[in-house]
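The complex appears here minus one protein chain, its other protein chains still in place.
Let's turn to subunit A:
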């Protein structure tokens, strides 16, 4: 073994001098060397080489840009970094805008009466059996986010009974906040009377009082932003979320509720915004979370959108989507997360 290693070492040190041939490098992975000292030495060398190469590349790139600038040419196109999202596995269920079946399916689904503004959403919010500390606070904030929502104490009722009751009282959705160890950790959204049941994991909950410089929301009906719900399943989840909110936002309120999907995590944010026309940029620094939204508009100055976060901040992850209302025993699932699906980091379902 030792002799073998030595041979390898030699070849490595030979190559390391100037330009190590890439195929040689491949078959002598440092992790294959059994002697720790030698392994770490080889590893360090490799790392150093990589670092130098990277620096060289960056320098060349900068030089090219600079030269282009001097010559007044078009600078070389910036490379788009590879991210997990833009190298996502191809998914044939991604909704296409010209798909007539999709629209027919939308018209036939459970939310179409609300989304076509034939009926108004009416939400019932309840909790799991034991609820304390952050749970009630979270619900209080949820009530301020979702218009036309009422909180009912859970009591000792079965969820199926509550679904029945809510159906009788013409509620259109039921939200159950599940708390574990005094911390809300799951959200169940049930469409009524027939609609699907979505079970979300809830994490990273930050309440309003813990957000610095938070605003207090008004009672206007909010605008809704749904980002990146691309696949068929995502589309359905998007529609489920959409059916929780009134379809005619009150734009005067300048309230916006965002559900942003990224890598199957749905980020919830609640903001108040304002468009301000400013001559200079000085005021921007005063604004807490400023953003150039519209850019230049006219010679006067910039119209900037200033955002103020209000309301809770949390992250949802879909665990299952059940066909019909809540029924754990005999229910049919439209989608369940199974461990065998997690074979790639680049596969997303929403």
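We take it that a contact is a pair of C-beta atoms (placed from the backbone, for glycine too) under 8 Å apart; a residue touches a chain by one contact, two chains touch by 3 or more; residues count from 1.
We take it that contacts and distances are computed from a predicted model.
Chain not shown in the complex: UniProt lists it as "WD repeat-containing protein 74-like", one of "Radial spoke head component 4A", "WD repeat-containing protein 74-like", "Vacuolar fusion protein MON1 homolog" or "Elongator complex protein 6".
Touch with the chain omitted from the figure is made, among A:65, A:107 or A:210, by A:107. Only one of the listed residues, A:44, A:274 or A:336, touches the absent chain: A:336.
Counting over the whole complex, subunit A has residues 1, 3-4, 7, 27, 29, 31-32, 82, 87, 89-90, 92-93, 99-102, 104-105, 107-108, 232, 323, 329-338, 340-341, 343-344, 346-347 touching the chain that is not drawn.
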